[in-house]
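Only one protein chain is missing from this complex, and each of the others stays in its spot.
Presenting chain A:
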Amino acid sequence: MRLLVIEDAEILRQSLVIGLGDAGYVVDAAADGEEGLWLASEQGYDLIILDIMLPHMNGFELLDRLRTLGADSLVLMLTARDEVEDRVLGLRSGADDYLVKPFDFDELLARIEALLRRRAGCASNLLEIGELTINLHSKQVSVSGVPVSLPPREYALLECLALNRHRVVSRQEIEHKIYDDKIEPMSNVVDSAISSLRKMIDHKDRPSFILTRRGHGYQIRQS
């Protein structure tokens, strides 16, 4: 999952980038409203963590312009303003959630998970696809009840496919959501990761959990 943090407080911004990266997200950051709007509109993030009081353009205005541009990224507003009017304005401007500073990092993670889960149409953190079970919170995976230990990158790939289980996910989208911008455009890191993931979760005598749609991408098998 690819997140964007738009926050002008430097220490908070840096800490969020590190913490969310540790949690398995690919994170970009912007220090002011103009840069944040540019990144958000150009890159297409799964979720944007947006501060309200920003230099050059405040969070409400940024969100308004982002929605006008047609971006449907989830937006979690992060601010020191806790008046009801601010919350209402934020949510009515198109934000999906609201968190008041100072906040607990676990709460932020939980809200991010909840927003991503709702977007994927999941009622709980436990996602069951046939014999495959994924705990979106503890990031544990089991196949036919047997726990499988996945490295972070492979887990992120599986989670990305699982949350988008009703459609084909392109290779470029996987690269964008799972990997940072440093990988080369023509590299086969996604194919390698898919291969690695299959070895970890598939049974030899059963069809693979991950279907290859030639020319389109990959999709997780529903049953």
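Keep in mind that, in the parts below, a contact is a pair of C-beta atoms (placed from the backbone, for glycine too) under 8 Å apart; a residue touches a chain by one contact, two chains touch by 3 or more; residues count from 1.
Keep in mind that, in the parts below, contacts and distances are computed from a predicted model.
J.: Assuming one chain is omitted from the figure, identify its UniProt name from "histidine kinase", "Oxidoreductase", "Multiple sugar transport system permease protein" or "Nickel-dependent hydrogenase large subunit".
T.: Choosing among "histidine kinase", "Oxidoreductase", "Multiple sugar transport system permease protein" or "Nickel-dependent hydrogenase large subunit", the correct UniProt name is "histidine kinase".
J.: For the chain not shown, which residue from A:3, A:52 or A:95 touches it across the whole complex?
T.: Selected residue, touching the omitted chain: A:52.
J.: Per the definition of touch given earlier, which of A:31, A:150 or A:163 contacts the omitted chain?
T.: Of all options in A:31, A:150 or A:163, contact with the hidden chain holds for A:31.
J.: Give me the chain A residues in contact with the hidden chain, please.
T.: The list for chain A reads 8-12, 14-16, 18-19, 22, 31-32, 52-56, 58, 80-81, 100-105.
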